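For reference, the structure discussed in these notes is given below.
A single protein chain has been omitted from the complex, and every remaining protein chain is retained in its original position.
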Amino acid sequence: MKERPMSQFMQVLLSGLATGSIYALAAIGFTLVWQAAQTVNFAQGEFVMLPAFFVLAAMSLLGLPLWGALIVGMIVAVIVLGLLFKKLIVEPILPQGGITLIIATMALGILLKESVKEFYSAEAQPFPSVFPGDHVEIMGAVLSLQDIFNLVLCLAIVVALTLFLNRTRTGRCMQATAQNPAVAEILGVDVKRMILYTFLINAALAAVASFLITPIYLAKFSNGETLGMIAFIAAIVGGFNQIRGALVGGLLIGVLDNMTAAYVTAEYRAALPLVLLIVIILVRPQGLLGTAEGRAV
Amino acid sequence: MSTPVLSVRGIEKRFGGIQAVGGVSFDVDKGEILGLIGPNGSGKSTLFNCILGQLKPDGGAVTVKGRDVSGMRASELNRLGVGRTFQQLSVFPKMTVLDNIILAGQEHHGTMLSRLFGPGDAGLTEEAEKMIAFFRLGHLRDTLAGSLSYGQQKLVDAAMAFMAGPDLVLLDEPAGGVNLTMLANLKDRLTAYNAEHGTTFVVIEHNMEFVMSLCTRIIVLAEGRVIAEGRPEEIRANQTVIDAYLGG
Partner (left out) sequence: MGSRMRVLSVLVLLALALVAPLGHGNYIVYVLTSWLIFAIAAMGLNLTLGYAGQISLAQASFMAIGAYATALLTLAGWHWVLAMPLGLVLCFIVGLLLGYPALRVKGHFLAFVTLAFNTLVFLVLRNEDWLTGGSYGLVGMPRPDFGLFQTMKQLHFYYFTLGITVLAALVMWGIVRSPWGRAFKALRENPIRAESLGVDTRRITLLAFAIGSVYGGLAGSLITPLVQFIEPGSFNLAHSLRILLMVVVGGAGYFFGPFIGAGVVILLPEMLRFTEGYYLIIYSALVIVMLIFVPSGLIGIGARLRDRLRPRREVRADMHEGARLQ
């Protein structure tokens, strides 16, 4: 009988890691845009809420099957939340100052949220998951195939992104832009384009996170609040200096959230990440993996 | 021999593989006007920033009036009695000249609370007007600092640096981009201030004329090291210095 608590623990842990890996995608995108484009995107949560609705709309309005709708959703997300966001909002406002831009993204978040509520639905909508509800047993813990898929996919994306940033020329140009745009420009890097890529990558990451997390949360206009908060906390707790920081932050929050729900009170489930944020800023503001100075993509 | 106002000992600073400053030492005594010159890349700015606490040196120490200032915040350094001027963006553009100068002095008057509950000018209007008169800016007293000419802004910048009565003032390329007439005025005022108050200056400059006529002593840097030191006329004739500027 000793096995049960252990297997329950494994279940909570692995399931938490799976959800956490999705959070990590949102946190990584957020970090990238902050570091490389000096944009603190307070609408990041809505960026993760919205693509799911693009998919639902594609399915109901255009009659597309799931896979078609996902592709359409991704394309629309990258265009709207990447390209248009950069051109229509960030570019005009960034010269006015960082704070003005932050406030503009807050307004954008409200705009996106209320638009979905008004033009699509205020009710939570079911969102299809990519995998059927099959289960698998690992070390006595029962895991859904979806969870495993999420974890594997997200980690694969993180690895691919890291390789892209470190091993390809474009990726290294993006890193240079993040560290010192003036010097990068002198060295011949197309800084404007690198920044554009950052926004496009963030949009893509947010879209993937959206497609994976919405089956769990259900598609609701208000998802952005929670998802945004999680992305911020994961990014800050993990540390801004590396992608790894956001990854660790996301996984940590996913696991902690699950643990709190399973073992501690449900009422204060949401409180743990918040307390964690405040403690980290108090004790180690550079985050768990961050270094005290300097920043890197 | 009293404690030098500024003492720089063995300052070293590396950026990646580049040794920007490699072992610089000198003292500055009260009342001196020291000029720091050198060709581009000689490490002047790096050294300057180490003295100001903006950069942490990899080796060596900087002491002001006997106190180690490494890692000090700018406001702490200012309260210790160090003032500075800036190359660019040195004034508060939407405040009047008078307000700029009152601000420069108010943090050295009274306490936080007295600044909250006391008079709006912290009692400094008279003193500020004296400073404005000294720099011959009286006609610009109520003009927004942002609408002043570049040269006039430099004068305001200097006035601000002096307002708190510092023992040491670090001037960052004060002559840069200033026209000849204004330059003469600036030099005249700086010399007069030094004569009247005995304040120590350290000046980084590219403008040779300006430095040679203003400073009492000159230190020449090249490739992160001191290559010459002495009075202006000595430096002018120094072959090593001439080579450093002309050579590779």
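Note that the chains are named A and B in the order they appear, and that numbering of residues resets to 1 at the start of each chain.
In this section, contacts are C-beta pairs under 8 Å (C-beta built on N, C-alpha and C of every residue); 3 or more make two chains touch, one makes a residue touch a chain.
What you are looking at is a predicted structure, and each value in this text was computed from that prediction instead of being measured.
For the chain left out of this panel, the touching residue among A:Leu61, A:Ala182 or A:Leu282 is A:Leu282. Only one of B:Val91, B:Met131, B:Leu148 or B:Val241 touches the chain withheld from this view, namely B:Val91. Touch with the chain omitted from the figure is made, among B:Asp99, B:Glu173 or B:Glu205, by B:Asp99. Of the options B:Gly16, B:Gly71 or B:Gly120, the residue whose C-beta touches the omitted chain is B:Gly120. Taking the whole complex into account, chain B touches the unshown chain at residues 73-75, 77-79, 83-84, 86, 89-96, 99, 102-104, 106-108, 112, 115-118, 120-122, 142-144, 147, 160, 163-164.
Contact between chain A and the unshown chain involves residues 40, 42, 89, 92-93, 96-100, 102-104, 106-108, 110-111, 114-115, 117-118, 225, 229, 232-233, 236, 267-268, 270-271, 273-275, 277-278, 281-282, 285.
Keep this in mind: only the chains that are shown with their structure count from here on.
With each centre defined as the average position of its C-alpha atoms, the distance from chain A to chain B rounds to 48 Å.
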